[in-house]
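For this depiction, one protein chain was excluded, whereas all remaining protein chains were kept in their positions.
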Amino acid sequence: MSDDFTQRATELVEAGRFLYQRGMVPATSGNFSAKLDDGTLAVTVSGRHKGKLAVADIMRVNDKGESLDGRRPSAETLLHVQIYSRTNARSVLHPHSVNATLLSKLTTGHLVLQDYELLKAFPGVDTHECRVTVPIFNNDQNIGRLADQVDTYMTVQPEPVFGYLINGHGFYTWGENIESALRHVEAFEFLFECEMRIRGKSK
Amino acid sequence: MSDDFTQRATELVEAGRFLYQRGMVPATSGNFSAKLDDGTLAVTVSGRHKGKLAVADIMRVNDKGESLDGRRPSAETLLHVQIYSRTNARSVLHPHSVNATLLSKLTTGHLVLQDYELLKAFPGVDTHECRVTVPIFNNDQNIGRLADQVDTYMTVQPEPVFGYLINGHGFYTWGENIESALRHVEAFEFLFECEMRIRGKSK
Amino acid sequence: MSDDFTQRATELVEAGRFLYQRGMVPATSGNFSAKLDDGTLAVTVSGRHKGKLAVADIMRVNDKGESLDGRRPSAETLLHVQIYSRTNARSVLHPHSVNATLLSKLTTGHLVLQDYELLKAFPGVDTHECRVTVPIFNNDQNIGRLADQVDTYMTVQPEPVFGYLINGHGFYTWGENIESALRHVEAFEFLFECEMRIRGKSK
Partner (left out) sequence: MSDDFTQRATELVEAGRFLYQRGMVPATSGNFSAKLDDGTLAVTVSGRHKGKLAVADIMRVNDKGESLDGRRPSAETLLHVQIYSRTNARSVLHPHSVNATLLSKLTTGHLVLQDYELLKAFPGVDTHECRVTVPIFNNDQNIGRLADQVDTYMTVQPEPVFGYLINGHGFYTWGENIESALRHVEAFEFLFECEMRIRGKSK
């Protein structure tokens, strides 16, 4: 294995432990990936406990998401591939939190986040006085079809996309490295918790 | 003690520590068991602190739930026995979480879980587009009578049962080994939290 | 110092660390005590960080709550003294949780807990089909006067009392040793969380 692979895989293992301890990848849900220098991807093997990953639970796929070692990658690898194809992301994380799941079920079409200082955690955002739109896609067991929907959205949408929700199914976010992707997970989770808890409360 | 017993008992001790840290077995509540190769059961001794179990706090009962060493097993051992008699479970876990307790008090008859990706954590479920029914039984200090009610439900019910609630009294779930049973605990707890928190929130 | 004092003090230090980690004694709030074999009390010194106690932060008072070493005990020591005078308690714990604080503000007079299996955590309760009444006293900076109110209640009340709330001020519970008192803290905290979260939710 290349040093590059081992380093990224080690970081994904640590990210898994962190997200599991926060309750964001229960019951083997969620999946993670990082782009390697040669353009292939390091991605979680399907079905593993995300809080107890070892480097051996990370595998390589090519830029079409096809296995390079005979093992089966996470079922949603094509969603990772789509994100790498449209952004400059070097890591994609898919946590599966209660807040994200609930918001995706309560909201139709997209979620608008505004007037939060924490929006400045996203690249290029330098004021709370902006609107960040988070699209919500219908869940689909046909991942290729779901990836096409995301791709169409990203092509049509003029503003930057920092992440998206899938109905009843958690969220996707990414960054220029694993550390940045984790920062975006933290920011979204904070904002999703705010949005969930403020619902039904009056001024 | 057989190696089989010691290994299962060690896993139950670890499961207890894990579930206690998550707040799912407070104040000595809850109980756990595993089926051994000879058909007898390893089960928690009555009244122990579930976050501080030692192997000595796990005892053996026969397939009718009768003590094999003179000590008193958890009061609800007959519920474990019933589950082993009707399913291919090798481990049964009974956590006592706030979410499960509240849902059981707010819901009459049964809970229906649907449109959650996490339903795929249960064996044989391969799409979010299914309905998982969780029956809710009335609490009863006569455990034999309660076990009979569960048994009747499982006999009559055509679809697979992955777990059940008892009113004001937590939930039961199981799996082909302790790891699988824990995965089902995580999945149910996530789904119960979703169902509790979404109540009273409007789209 | 006697062995008895050192052992009880060590247990109170550990109880403090546990309760602090659970968020139940924030900002130096709360206080703890244990009865020693000679009838004197080991009690927390006033104003200490309850998650970072050392044995040196535990002092002795006599059975009237008067300091035996010149230091100042927790301001609410007289409430501990009252409990020891009316019950067979050997330890009294006063956590200051959010759930207890909120319930005490939302409820007038007393709280009734029923139809919870976890009620069996309290001594002598062997079925969920009972009613446990938790009185709620008005907060008062005159602790002697507050202790008198509790004493009157315990004298008049025919049923066993397992704990009480003070308005805006957490709860008191006790047990035949520190381990039992902690079990009652866990049970009350679980039940208070249930009662708080079920409020406003409809069947």
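As written, the chain order gives the labels A, B and C, with residue 1 at the start of each chain.
What we mean here is this: contacts are C-beta pairs under 8 Å (C-beta built on N, C-alpha and C of every residue); 3 or more make two chains touch, one makes a residue touch a chain.
As the structure is a prediction and not an experimental result, all values here were calculated from the model.
Peer 1: What shown chains come into contact with the chain that's not displayed?
Peer 2: Within the full complex, the chain not displayed touches A, C.
Peer 1: Using the document's definition of touch, tell me which of C:64, C:86 or C:105 contacts the absent chain.
Peer 2: C:105
Peer 1: Which residue, A:3, A:69, A:117 or A:159, contacts the hidden chain when the whole complex is considered?
Peer 2: In the complete complex, the chain left out is touched by residue A:117.
Peer 1: Need a quick check: the contact residues on subunit A for the chain that isn't drawn.
Peer 2: The list for subunit A reads 115-118, 121, 126-129, 183-184, 186-187, 189-190, 193-194, 197-198, 200-203.
Peer 1: Hey, which subunit C residues sit against the chain that's not shown?
Peer 2: These residues touch the chain not displayed: 23, 26-29, 49, 96, 98, 101-102, 105-108, 139, 141, 166-170, 196, 199-200.
We take it that only the chains that are shown with their structure count from here on.
Peer 1: Examine which chains touch each other and state the graph shape they make (line, ring, star, complete, other).
Peer 2: Its topology is that of a line.
Peer 1: Would you mind checking which chain's mean C-alpha position lies nearest the centre of all protein C-alpha atoms?
Peer 2: If one averages C-alpha positions chain by chain, the most central is B.
Peer 1: Taking the mean of the C-alpha atoms as each chain's centre, how many Å separate subunit B from subunit C?
Peer 2: 32
Peer 1: Which integer distance in Å separates the CA centroid of subunit A from that of subunit C?
Peer 2: About 45 Å separates the centre of subunit A from that of subunit C.
Peer 1: For subunit B, give me the residues that contact two or more of the other chains.
Peer 2: Within subunit B, the residues that touch at least two other chains are 200.
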